[in-house]
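Let's look at chain A:
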Amino acid sequence: MNGPVTPLVTGPLLDVIDVSVRFGNTRVLKNVSFQIMPGEIVGIAGESGSGKSTICRGAMGLLPSTAEVTGEVRFKDQALLGLGEADWAGLRGRDMAMIFQNPASHLNPLQKVGKQIAQPMIRHLGLSASEAWDKAVRLLEDVGIREPAMRAKSYPHELSGGMKQRVMIAAAISCAPRLLIADEPTTALDVTVQAKILELLKDLNRQRGLAIALISHDLGVLADICSRIMVMRHGEIVEQGEAGQIIDAPQHPYTRLLVDSQPGRKQFKAGWKQTEGQAPLLQVENLRVVFPGKRDIVDILRKRKPTPFAALDGVNLAIDAGETVGIVGESGSGKSTLARAIIRQNRPASGTVKLDGSPIERLAGRDLLELRRRVQMVFQNPYDSLNPRMTALETIAEPIWRHGMADRRSALSQASKLLDMVELPAALGERKPRQLSGGQCQRVGIARALALQPQVLIADEITSALDVTTQAQILELLARLRRERALTLVYISHDLFVVSSFCQRVYVFRSGRIVEQGAAADVLTSPKEAYTRELVASLHRLPRQVRESIEG
Partner candidate 1 sequence: MKTMTKAFLAAALGLAVLAPSGIAQAESVIRIASPYPATTLDPSRSGAAGNIEVYGQLYSRLLRRNFETGELEPGLAEKWEATTDGMTYTLHLRDAKFSDGSPVTAEDVAFSLERVRSDKESALPSPLAAVESISAQDAKTVVIKMKHALAPMLANLELWNVGIVSKADVDKRGVDGAFATVPLSSGPYMVKEWKPGEKLVLSPNPNYWRQGYPKSDATVELLEIAEPETAAAMLKTGEVDVMRGVNWAQVDDLKASDGIDMRMEPSNVVFVSLLNHGREPFSNLKARQAAAYALDNKALTQAVTNGYAKAANTPLPGSLEFHDDNYPGLVADMEKAKQLLAESGMAGKEVKIILGSGSTNQQIGLLMQAQWEAIGLKPVLVNVDTPGWWDATGKGEYDATPTWWMNEVTDPDLAVRWALCGECDSHAFNTFYNNKRVNELTEQGSREQDPAKRAAIYQEISKIATEEVSQIPLYYSPYAIAYSKHLKNLKMTPAMQWTLEETTIEQ
Partner candidate 2 sequence: MHTVLRRLIQLIFVLAGICIITFLLVHMVPGDPARVIAGDRASPETIEAIRQRFGLDQPLWQQFVTYAGNLFTGDIGQSMRYKRPVVALIGQYVWPTLFLTGYVICLAVPPSIALAIASARRPGSLADQLIRFIGIAGMAIPVFWLGIMMSRFFGVGLGWFPVSGYGKTFADHLHHLFLPALSTAIWMVPVLVQSLRAALIEKASADFVVAARAQGAGEREIFWCTVLPNAILPTLNLFGVLVAFLIGGTIIVETVYAVPGLGTLMVNSLLARDYQVVQGLTLMFAVTTVAVTFLVDLLSAAIDPRARV
């Protein structure tokens, strides 16, 4: 799509020929071959464990010594495998550079970022420290950081996620390499930031003729900026080709599955809905949640008031029984705080949350237990949301007997029914969370939440940590359950696509306030507020023409 630079050198920049990697007895890469031409952006797609990071690290010689690598990797006709330590060091950062998924952990926390950018130049280009520093400041400006001279003196922890990623990019391109390997560079970032980083990469490619290998699990991202895409699964390349061809006419069934699983490609059948005119089931009125600023002895002595931070600031919303409502916003917008307020984990500073017209803040004893039964929540992180010391079955059964709905034995049999309901094989019931996959854990989490047969289910980013295909399956499960169990669903996500395909109504949050609300389709297609427009614009959607209207 965006292949503007005519290659000056004929022949591939990076040529990976029949590479296999094994760790002990496990083969993580099987006979992988591909090429990257100069000035090209190549996308590598695949889910976790598909080997996409391994191949790139292998090409950079960054695999641990326990990895056995066979095959051939050539960079500009130089065979890379079997290079000595010194040769590798001369190549890395100079001719080929790499950026990583989590910029926070990939920057040395003890060094100023300017120094970290300058170091490769001192090392490879022989610049003096001050020359390199000046150049580092210019690079920071190039990657779009304001006040670069000042920022160069910052330490990583003083920068935001997006800025850190820009710093990493600046360090990577400092020696003008020919190839940049970007390993999920935007995954950890908010969508708006993500869009800007991708834009930056595109610019670098255009202006400097930098070839980029972009690794991502997000086909939308790849389709947006890559000229070619390869799809990996279980350590193999299942398909590679022009971006358009991969998206529009996938050959391999897995590719097709991947494309179909992209968020928003599937429209779910709306849930049931109560007849009009009845009072909303869940009401949030003028809710304000404030976290006190930290205050220590010195502040108290100086009578210094702490500066409170309002995570939610005057939020109003109403949800009818049977509705599925989406809450969208970037990190820090207050959407999780809202969820926690509804389940009474956060105390509001003012305003109230009402369930069936009665405020939940004052509930205690039996009434509170009643609330617990009626409102349940599923959490974001599949592994972290389950007690690592309990088996799946125990986890699901515990609420049942603790609430006195059954004795421990029949609670277990009920739990195995729930296991069945969330489409998990009974055999998995005896496993502990770390023996389960992310998707399986999330299903256990859903089953646990449903064990008390709640009316309202809050789903807080429940798919954001999952692979797209898993994500699609979980959504399908949730769509089924909301029908079968007559659930009222509050679906919280940063992904506007998912929300709009899954929910009837959407609230858009920003900095603790609702900036826009309305029917899901309207908000996505014709956003009114500037922020929503920016949000929509930063989405990387697959071309619409291939979209099939599958109804769940």
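Keep in mind how these were chosen: all candidates are chains of the complex that A comes from, given by their letters.
As a working rule, a contact is a pair of C-beta atoms (placed from the backbone, for glycine too) under 8 Å apart; a residue touches a chain by one contact, two chains touch by 3 or more; residues count from 1.
Keep in mind that what you see is a predicted model, and the values were worked out from it rather than measured.
For chain A in this complex, the touching partner among the options 1 or 2 is candidate 2. Residues 60, 62, 85-86, 88-94, 97-98, 100, 102, 105-110, 119-120, 123-124, 155, 157-158, 168, 171-172, 296-298, 301 of chain A are the ones touching candidate 2 in the complex.
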